[in-house]
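Of the protein chains in this complex, one is absent; all others appear in place.
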Amino acid sequence: MSIDLESLYRDLHRHPELSFQETRTAGVIVRHLTELGLEVEEGVGRTGVVTVVHGSAPGEGPVVWLRADMDALPVEERTGLDYASTARGVDPSGTEVPVMHACGHDMHVAALLGAVERLVATREEWSGTVVAVFQPAEEYGAGSRAMISDGVLERYPKADIVLGQHVTPLPAGIVGVRPGTQMAASDGLSVVLHGRGGHGSRPQATIDPVVMAAATVMRLQTIVSRETDPRDVAVVTVGSIHAGLKNNIIPAEAKLELSLRYPDDEARDRVLEKVERIVRAEAMASGAEQTPTISTDHTLPPTINDEDATARVTAAFERSFGQDSVVDPGMFTGSEDVSWFARDAGAPLVFWFWGGVDPQAYAEAEAAGTLERDIPTNHSPFFAPVLQPTLSRGVDNLVVAAREFLG
Amino acid sequence: MSIDLESLYRDLHRHPELSFQETRTAGVIVRHLTELGLEVEEGVGRTGVVTVVHGSAPGEGPVVWLRADMDALPVEERTGLDYASTARGVDPSGTEVPVMHACGHDMHVAALLGAVERLVATREEWSGTVVAVFQPAEEYGAGSRAMISDGVLERYPKADIVLGQHVTPLPAGIVGVRPGTQMAASDGLSVVLHGRGGHGSRPQATIDPVVMAAATVMRLQTIVSRETDPRDVAVVTVGSIHAGLKNNIIPAEAKLELSLRYPDDEARDRVLEKVERIVRAEAMASGAEQTPTISTDHTLPPTINDEDATARVTAAFERSFGQDSVVDPGMFTGSEDVSWFARDAGAPLVFWFWGGVDPQAYAEAEAAGTLERDIPTNHSPFFAPVLQPTLSRGVDNLVVAAREFLG
Amino acid sequence: MSIDLESLYRDLHRHPELSFQETRTAGVIVRHLTELGLEVEEGVGRTGVVTVVHGSAPGEGPVVWLRADMDALPVEERTGLDYASTARGVDPSGTEVPVMHACGHDMHVAALLGAVERLVATREEWSGTVVAVFQPAEEYGAGSRAMISDGVLERYPKADIVLGQHVTPLPAGIVGVRPGTQMAASDGLSVVLHGRGGHGSRPQATIDPVVMAAATVMRLQTIVSRETDPRDVAVVTVGSIHAGLKNNIIPAEAKLELSLRYPDDEARDRVLEKVERIVRAEAMASGAEQTPTISTDHTLPPTINDEDATARVTAAFERSFGQDSVVDPGMFTGSEDVSWFARDAGAPLVFWFWGGVDPQAYAEAEAAGTLERDIPTNHSPFFAPVLQPTLSRGVDNLVVAAREFLG
Partner (left out) sequence: MSIDLESLYRDLHRHPELSFQETRTAGVIVRHLTELGLEVEEGVGRTGVVTVVHGSAPGEGPVVWLRADMDALPVEERTGLDYASTARGVDPSGTEVPVMHACGHDMHVAALLGAVERLVATREEWSGTVVAVFQPAEEYGAGSRAMISDGVLERYPKADIVLGQHVTPLPAGIVGVRPGTQMAASDGLSVVLHGRGGHGSRPQATIDPVVMAAATVMRLQTIVSRETDPRDVAVVTVGSIHAGLKNNIIPAEAKLELSLRYPDDEARDRVLEKVERIVRAEAMASGAEQTPTISTDHTLPPTINDEDATARVTAAFERSFGQDSVVDPGMFTGSEDVSWFARDAGAPLVFWFWGGVDPQAYAEAEAAGTLERDIPTNHSPFFAPVLQPTLSRGVDNLVVAAREFLG
């Protein structure tokens, strides 16, 4: 029996699920792993799935954790694919939203399922233990912590190495990996600005939280533009702003959601302090009677690739795919919660990117200098990896990297 | 039989309904008017109610239209009253929202029901015709137009005078009325700013609509602060701003809802042109690939009181309530759609305000210079007229003003 | 002997002098007054000039103060007049600046000289005393206080009435006057924002005062747009902003100069407090290590016309010039320091405006709705009253108003 990975991928793409709601996805995973004869645990960290594959000599050899994330995003798909999503879901605030696999986690799941199948099929060739982790809620930065809180580190063999991967707008066929900081640290903040509501025709009787929010957003720009060394990486994004229900009622408060990025914890402290300073001062400038409420929704550590393990994986990739197919993609400003598995286990991590863009389209856009404009990036409503060779390379990557350690 | 107006008011207050959804309210109105022996038409302009009361000599004498509005607002009541609303409704976007009579239209309905009852009881004393109009959706600025489109002007006796009133944060016992412009003209605009979405960690691949919206809000302030004669009335309120679903996704667009106020049509043209200029230019400053979408949700004319008719009503009020109880409240920057009934009928209008604040609390706040802070204004979650004498004076106002014309 | 007023006016226009530097102007005034046989005091309040004219019965009758201001502005004239100024002066900061009579004080001086001449010529017809005051530094709001500090109120007959006038963009031939508040109160503030300087390529090592200043200017707009009753008059103008000497040095501080306007002292307190709140909070938002320095450069009271005296002057104007030539110009948002003479003397004040625009040009611009654009206003580099009938009417106004009290 062999999984039809392509059809499975299209099915997952058509049925995306929001973070911590990946129950149908988990069902698909469990069914296939069970068909492979594996024991599977479901509901780990709410909706996660874990299975274990033993090599030729059970109990011996290294323990390799392979991790894929499963969740989708509140984005309305516009790819025009025949397997495009039309799904809708309900977000944590109770609002119905469109849902799309706009970050390629469906590809991650399919690739890990394919890798598990291949490792099962070749288990006589290698020794050691593979722990395959299908993690929920990466997009909330909360899924790995949820699985750890649920005891996944205690209940499963302790990792000697943690491996993970992400599909990205590189040309299909290319894998990108670098030692050291591979992805930024990140915090998600919620800020509630407290004004005073009233009638839209009588602003003088109110403290207008819309203006307070607008001034705050403009001022937050200066953290990156003026207060950060131009050579350092920092991002302050206000991804969401919400206030008011009606044009003629000045609302009582405004809510901002911020995503912050930095290369390390020192920069984190610095940026968080600046955000707080600006948010508070802008509320003062408005004459707010109540200090803004600032809360941290999630904290993601930097994704730091172990030097030695990364050198081994890189060399293995170069042997398998050719030196030209392996690049240093530079540090990414995106963030990941895969690190918690490695950090808490005290194990090294190697996390890499692999390409999903039609190589010819990529080359043309690069030549035209229109990469940013023409190649949809993760989280875009147009994000759509080409199915092949992306999928088969996703499987190969995991198998090659795992076998580097499993022999 | 006599209506228990106070209990009826409390019932209405407890069961507020959003614009064009005032079906329960209409039911309560119809039941009471029917008990008075009147013929009643329901569903006029979707949810409006109309009845006619004839005086001593049917068909003779002037026709007086008395108008009350019925709808409530998406505001979460915080008055702490034992008859406070806990109602929820669904707004036009499909979002569930709290609902509250935060503008006192429940008081308007109760007062008009009381006035109709008294006019019925005294119909032998006066001649002419009273058309009592319970209008929906004043808050959308759409209800009077809806009733007119539904033929209310053709199906009912043509008005010789249109009268209406609004409860307001003046001391209970006081009525405020002035000739000329009593309330501002107003437009409600929707603005959609089109950016380009993407991942929160890669702003350079996006056109950030949150920043575009913030810059637009800040710039819109200058219409009033720099481009309007300081002696003129103009208001540019951004009552609602919405963009994004998640901190780490930069959304593709932002939506603003604006409420604009002006004393006349000339100022209207000027302000609308400035809003459009700024909105477009700020999109250009962001490098937007698509021009913002600006649409007018509603247009309210200025509420202009007829000089002669207002003089008559003012004199009648002074005779009935004493000269000290009648004040010139100045022009209000709020707006009303009552004017359409008068404008389209070619009839004069008199629209007045009456007080709903405990006189002692008002006097104390005035002495302390804290009126704005301490006395909740219309649309506030704390707006709560004192039940009496507000309610009985609401009835008296209508009867006194109507009888001025009916004899 | 008779003054050639037109040539005198052109001479003054060609030789404007900045505030407290009006020495040449004073010389011209003194020479002409002396030729009229009057005793003249020069150097009152640094550069002011005062003379006294007695009527038929010295020591009897009322004392009328007639006041004209003398100073010009740092504006580069662009009128294209053959008597246009090309003068330059040195402002208080030591900077060389162009100088222009962009506010018409040259017209005020010429008109008062003409009026004095006529009153001297007709002194047998009237009784009482005229004190003619040529005041310096009205533009700094400092000249009347300087003359008062110099003892002008003690050294000259106590005023029974203070009269003054200002040329304005009304049609020539029109005089505008109203009882009550005629001009706004005003404060001039200096704000120094303290940042930290450094190299333009290393903003992170600095606290950028240019950004601090820009954010402050944007936020100050909200005092008028959001925090003032739309029916009230308030103006917050940042007339000057200065920071930095070179593109690649981030300066250590920025200086703003603000002009504030309000109808009364209560509004003054409110606006000043808001300005201070915003300036301080924006410095905090920048992380400034030092609180901004805010100082008041001058304070001008509201110019309030006495009800009774204004009624008399208005009636006299109507008799002399015809009812159509006298209008209520509304309250002006500009400010004046003439009030101090009346306030400190406990005398009533009447201050009026008279037109200096070619009536046909005015009518055409009014018809086209382009008054603001086409008719240069005071302080504009294009401000240029038509010589006649502006000048002769300026003389007439003073004589008519003075004779109303002098008989």
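Quick notes
Per-chain numbering from 1; labels A, B and C assigned in written order.
Here is the rule we go by: a residue touches a chain if its C-beta (ideal position, glycine included) is under 8 Å from a C-beta of that chain, and two chains touch if they have at least 3 such contacts.
What you see is a predicted model; the values in this text were computed from it and never measured.
When the full complex is taken into account, the listed residue touching the unshown chain is C:261, out of C:261, C:274 or C:393. Interface note: of A:191, A:233, A:254 or A:313, the residue touching the hidden chain in the full complex is A:233. For the options C:149, C:240 or C:388, the residue in contact with the chain missing from this view is C:240.
Shown as candidates are C:45, C:251 or C:385; the residue that touches the absent chain is C:251. Summarising the interface, chain C meets the missing chain with residues 73-75, 91, 94-97, 103, 139, 184, 186, 188-190, 197-205, 208, 210-211, 213-218, 221, 235, 237-252, 254, 257-259, 261, 297, 332-335, 372, 377-381.
Residue positions on chain B in contact with the hidden chain: 201-204, 206, 208, 211, 215, 218-219, 222, 225-230, 274, 277-278, 280-282, 284-287, in rising order.
Think of the hidden chain as still there; on chain A it touches residues 218, 221-226, 230-231, 233-236, 261, 330-331, 333.
Note that in this section only the chains that are shown with their structure count from here on.
Seen from the C-alpha centroid of chain C, the farthest chain centroid is that of A. Distance between chain A and chain B, defined via averaged C-alpha coordinates, is recorded as 48 Å. The centroid of the Cα atoms in chain A and the matching centroid in chain C are 65 Å apart.
Averaged C-alpha coordinates give centres for chain B and chain C that are 44 Å from one another. Shared interface positions of chain A, i.e. residues touching 2 or more other chains, are given as 201-204, 208, 211, 215, 218.
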